[in-house]
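One protein chain is absent from this view; the other protein chains keep their places.
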Amino acid sequence: MVISPVHYIAVPLLAAFVIPLFAKLNREFVRIIPGIVLLYLSYVSIVLMNQVSSTGTISEVLAGWAPPFGINLVFSAFSGFLASLMTFMGLVIWIYSYRFKKIDDEPALKFYVLFLMLITGAIGIVLTGDIFNLFVFLEIVGISAYSLTSFYRNRDGAEAGFKYLLLGAFASTLILLGIILLYSSIGTLNMADIAQKSHLIPTSLKVSIFILFVVGFGIEAEMFPLNGWAPDAYSQAPGPVGAAFSGIAVKAGMYVIIRLIYTLFDIEGSFQFLIVMGLITTIIAEVSAMKQTNLKRMLAYSSIGQMGIVMVAFGIGTREAIIAGLFLMLNHAIIKGLLFLSSSYLVYNDDNKLISSLSGLGKRLPLVSFLFALGAFAIVGLPPFSGFWSRLYLLLAAADKELIYLIAIILIIAVIEIVYYFRVINKLYFKDIKVKSDDVQKPSINAVISMSILGILIIAIGIYPDLVTSYLGNAADALLDKAGYIENVLVDINN
Amino acid sequence: MSNDLVLENEILNLIKSAFNAEGNVIKSRRVEVFVKKDQVSSVLLFAKEQRGYIHLSHSTCIDWIEEGEFELIYSILSPKDKIMLYVKTRIDRDNPVMENLDGIWHQLNTYEREMREMYGIEFPGLIGDKEFCLEDWDEIPPMRRDFDTVEFARKTFYQRPGREDAKDVRKTLTEQSGEKIPDFATKYSRE
Amino acid sequence: MNTYFVVLLILFGGAIISFAINKVSYLLSGIVAFIATASATVFFYLNVDTDNFVQFSLAGFDFQWGLNSLSLLFTYIVLGLGTLATLYSIQYMRFKNNLGYFYFNFLLGIGSMMGILFSQDFISFFIFWEIMTWSSYLIVVYNGNKTHKIGIKYMIFSGIGAYAMLMSIVMIYADVKSFLIADYIDYISQVGLSGHYLQIILLIVGFGVKSALMPLHVWAPKAYANSPMGYTSLFSGALSKMGVYGLSIVLLSLLTNFNTGENVSLGGLFEGINAEFIRIIVQWLGAITAVMGTLYALKQNDAKKLLAYSSIAQLGYIITGLAIGTELAVMGALFLAVLHAIFKGALFMAMGAVERQAGTTDMTKISGLVRKMPFTFIVTLMSIIALAGIPPLGGFVGKWLLYEGMITSGHYFLVVLIFFSSTAAFLYCYRILFGIFLGQEEKETINVREAPISMLIPMLLLAILTMVFGTYPGLLFEPIANAMSYIGYNDVVWEMSTISNVWGDKVSLDYVSLTIFTVFIVAMIFLTIKNYKGTRYVTTKDISTSGEMPTENENLTFQLNFFQPFERAVAPLYKRSMDKIYNTIGESLDALFNFVRTIYTGNGQTYALYVIVFLVIMLIFKDSIFN
Amino acid sequence: MNIVKDKKSQHIVDYIKEFARKNSLFVMAYGTGCGAIEIPPTMTSRYDAERFGIRGAATPRQADVLLITGYLAVKTLKRVIRVYEQMQDPKYIIAFGSCTINGGMYFDSYNTINALDRYVPVDVYINGCMPRPEAVIEGFVALQEKIQRGDADNGKKYQENIDWYRENQMKVIKNWNMPDYNW
Partner (left out) sequence: MEDIIYKILGAILTIITAFVVGITYGGLTRKVIARVQNRVGPKFYQNFFDVLKLLSKRTAINHGVMQHFAPMFIFTSAVTVLMFIPILHDGLFFSNFSFHGDLIFLLYIMPFGPLGMALGAGQTGNPNSAIGVTRGLSQMVGFEIPFVLSLVALMVQFETTSVTEIVNIQVESGVWMIFSNPFAFLAALFAMFGMFRYAPFDIVGAPAELASGPASEFGGKYLAIMMSSSSIFTFAKLVLYVNLFFGGAENLVELLIKTFILYMVPVVYGLVSPRYRTEQSITYFWKWPLALGVIGMIWAII
């Protein structure tokens, strides 16, 4: 079988619908099938990434219609990198959630179906070359995400899900409106084609369309005034889902905004806009995170803050900055993934998920606490962990453009991060034990494995960042190469 | 009673009527009242708060061994009236317990500690070291009249030769003059 | 394999092994740590080679590791003190928990300090700097519970310092396109300082935090006092010296030698700043640090805290000396830096011994330990004499050089400030000796015994070193002179036991030591022979107290408000403390943050409103945003 | 006082020592009783005892002469003994007033010792109730002569006869909680 990017979408989507059938045969299939799918996708990722690095962007046409009329998938070094990252995170989260006690048995079917759909949608967003198709995938992500948010079917979960739904609906509407306006003005939905023709749109209209898109996708990407859903959703969804949100769903939204700015539209001031929005997002989120008493909410705000910094990185717009941004996304995925996964064991039995209830848990749950601490060290950017390098890259990129105030703000935020993460670490390790040993939930072996994978990755990248920098460089080149993208999609396929 | 003693009589009569106490004006500017043991604090407080007897001049004790009683005297002074008021009370000698009054005048603490040490009168709640002037005293309290000071001194302290005549003065007096030892107890008793 | 990698490998590997081996035996963990540091030390000094540079590339940056003569000087401090401190810790930490954790961070700290000294480029410098920071943080909070606030404070200030440094580093990279320190120095020497002041100020802030420079010192007292003492000796002795190491590069390599003297303005906020101005600021900050550190030290009742403040003060001298930058002052500062590591290391170790044997170092609770712990007392005494700068022990040499450096270069008022601080230091020096070792022997400490031999050996070694360097400072001048050649002072003249200033005045330390020891010994022999027969040895309860007999339960010790009259005299200086200022800042920030977080109301409708408002604003102002 | 030792029989070093001792008397005034009031005129400008090398000492450690100025209660006797034992050899006691000799007017008191030399060795008694400063200075001069003769060595005597002194002392002081000095 020839491996092509189509597998990314076809296989998990198929699996999602097949799982209920297999569930009739044996309940265990519900848990195993997603694993097999994700393993397969990882294999696909490895193969394709190798291919991309040797031959360049892979463009695949669906259903035989050539772009700009047909739907196509673009597996460039950039989108491929994100797709692989999502696949990897999916795999890790699957390992973790296998036999995860809180989603076991009856709801497991539901969980895995939704989870696979989430991955499908997110990868679809990243890979697709058609903007309406992207909208469809966004809806898939949205629907599965709303459901996953209110997975526990309790009051708070429902409320969080509803908030998400409300804002998601706004997003859908605005994006659809944008697509309609776009289509009516230049008559194409293929992104490469739009990129080629965007100069034909009147500037005012172009800006309006851009704004509609940015607001719409900004909701997914946790941009500042649009991210009200995030804290609730993160704190109410099951632990693995939080990791999935921060590692998969949000990245997809961010991807679209990057695509819009870098490839689709050529609007003056959009980079500065991204920087400013990123800074506002990150400042407000980090400040809010500092005042949280709920661990999950704290992580959620921290996640928003990280995405803000990613926005800043992409807003700077140089190659170094893109590398930094991608590195930040990678780090955010694995580190925040680790934090979410480990924290759900830390506050396993506490419905309020209070930080104060963590007192002395370091003695009761040594490994989980250690991994959480590792994640915290990494995310505040202490060497020799991976978070340091991404932040360094970002700062260097900013310094290159002489954005001194930016450096200062980012570093001040880093100090704030130190304050609230180290507060948690102090609670974990250096306080008297309050929790009885019966009250804590020991992590299962697969959870330990999945978290350890992330932990080892953090240390490995931290000590030897060259593991990933070459991929990041390729991805950045691919993103910056707008002409190449258009050429790849429109010309190569046509030939 | 002459007219000069108006103030004296006034305070005397006030206390007499208010506390059902006895008493008399000794002389000009000296008034004594005899009150019951449990009335002492009321009388002192009354005199201090109402009549301006704000100064505690002295407080001491007399051992009425024949009557089996200790007499406690609180001398208080009114700077305004310039009258010294002696508030006297009697307590049982076998069970010498007196109310601790150093809440009224803090300086009473010193006198009470002295009385505790010298007469063995107990003041419940009295703060301060048990040893006031004496150290390691294990005899009966030295100021009690049944304590034979001369005998004790002779027994305890080395007497340098040449002072063999050192005797109780009263005994010397009696030996020389043949008089009887004056019975001070009877002479100065109230009855 | 390269020397640098091997040393780091031994240390980091030792860290992991001692972490793992803790499960087997608590003693083994410490022994492994000691063996690791000792073998690293031996290996390093067998293979030391200052001209050997290693280059490699990681993450797209060029790295260079090597050893310059300045960092070689500081390796003596780190490895020497590190070895002794690990040896000391074996017994000191014996009855504590989590020893694997402790030694892991301990060795990580030593390793990262060595890494800092090996780093010839800013980025590995920073990486090791941060490793050092968090490993020391983990030890600061080792004692648990109450230490967490101290730890957070430490981490915040370290964060501020480190990130200031990072900011400077990335700005340097943007200018120089290289992380190599040597490249930056070359660059500055070519283009001059104009436009680069912010970088230098930020670097000074970064190093200033670690070396507890005045407004950034508030983390230090408690952090020093609450770490296990075996580590504090390293913390105060070596770790803070990393800041001094950095500052000496910044202040001397960057500011002094290439000081153009012209009044180049940075513009804007930094109008009117030039190199001389920065140096003057640092001088005065150093001097004020010295004074305030001393004044706060003599107020303390806890010996550990006292020493912590004293460390701050001492670092103040060192920084002032570096900032003045004349040959003598720098020589004095570096000499003091090494000496401070020695005597403060010894002092903290001695306090650790007291804490371990007597249970506390609170001077109001213990006293009169001199008979119980004579060796610890001797160590403390000698270190204190060195600390106070009294001849013939080593501290004097450093102070002398410092003063002469200042006087001969015209910093007269600084001299007076520093002198005030150093005279006031006698107060706390005496306090610590009296508070713990002298005075009444108390009932609580009746069963105290001398510390184990493996704790005494490192202390005694350090104490002897202060004596050796007091008479033969030339032993130390040699590496210092080499080190100074790295930061731009060529041909530093030194003699084995004579120190002299540029006016030609000198002190011959051998004559001094000879006189002092001769007279002392003659007096001792005379008095001992005279007193041989008639001496009555009495207890400390047998004192003339107007004939009154102090009983066992009576406490005659004079400990509380020890220097109250002095404190009253200098009361205006105590009124404002940096702690209070920082607290105010913290509180106002807290209020602000509380306000900001109310943006997230938790209400779906509000969020929806935000979306709409945002959309509308964007659409209205789209022309001004996207022109 | 009539017995004058042959000075030639003394060793020259001893002679110098005793001459120095004689001319330098540091006085620890133990101001009990009424006699303490006689010390200030003795020391100040009218009588000026400093002419004779007499000066006050603040603590028993530095003192040569213990000046006991009046009656001693049992309680104060205890302190006197302690002070005396804290002084360094050679040390002298000048007892002051009748009370120290035979109890004086307090001979039959329940708490006042009568003869001081039973408890500590006294070098010079100064009679009187109270003795005037002239008498005090005469006493000092007597002590100086005694020192010069070389027979003012009561510290040693006290040490040798400590059992006898202790017995007497303990007869009066019932609760003997004095610290033991290793003589």
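Letters are used for the chains, namely A, B, C and D, taken in the order the chains are written, and counting of residues starts over at 1 for each.
Here is the rule we go by: contacts are C-beta pairs under 8 Å (C-beta built on N, C-alpha and C of every residue); 3 or more make two chains touch, one makes a residue touch a chain.
None of these values were measured; they are calculated from a predicted model.
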Touched by the hidden chain, restricted to displayed chains: C, D
Identified contact with the non-displayed chain, of C:F5, C:F277, C:F520 or C:F621: C:F520
Hidden partner chain, touching residue among C:N98, C:N143 or C:S544: C:S544
Contacting the left-out chain in the complete assembly, out of C:Y26, C:F106 or C:W400: C:W400
Sole residue of C:K177, C:K443 or C:K506 that reaches the chain not shown, by the stated touch rule: C:K506
Sites on subunit D contacted by the missing partner chain, in the whole complex: 16-17, 19-21, 23-24, 26, 44-45, 48, 50-51, 53, 55-64, 86-90, 155
Positions on subunit C contacted by the hidden chain, ascending: 368, 370-371, 381, 388-391, 396, 399-400, 403-404, 407, 412-413, 415-416, 419-420, 423-424, 426-427, 429-430, 433-434, 438-441, 501, 503-508, 511-512, 515-516, 519-520, 523-524, 527-528, 530-531, 534-545, 556-558, 562-563, 565-566, 568-570
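In this section, only the chains that are shown with their structure count from here on.
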Intercentroid distance (Cα basis), subunit C paired with subunit A, Å: 44
Intercentroid distance (Cα basis), subunit D paired with subunit B, Å: 39
Junction residues of subunit D, two or more chains touched: 78
Contact set on subunit A toward subunit C in their complex: 159, 162-163, 166-167, 170, 174, 204, 207-208, 210-212, 214-215, 219, 225-226, 228-229, 231-232, 267-270, 273, 284, 287-288, 290-292, 377, 380, 382-384, 388-389, 392, 395-396, 398-400, 402, 404, 407-408, 411-412, 414-415, 418-419, 422-423, 426-427, 429-432, 464-466, 469
For the subunit D and subunit B complex, residues of the former touching the latter: 73-75, 78, 101-103, 107-115, 118, 168, 171-175
Subunit C-facing residues of subunit D, complex: 30, 59-61, 78-80, 82-83, 86, 89, 177-179, 181-183
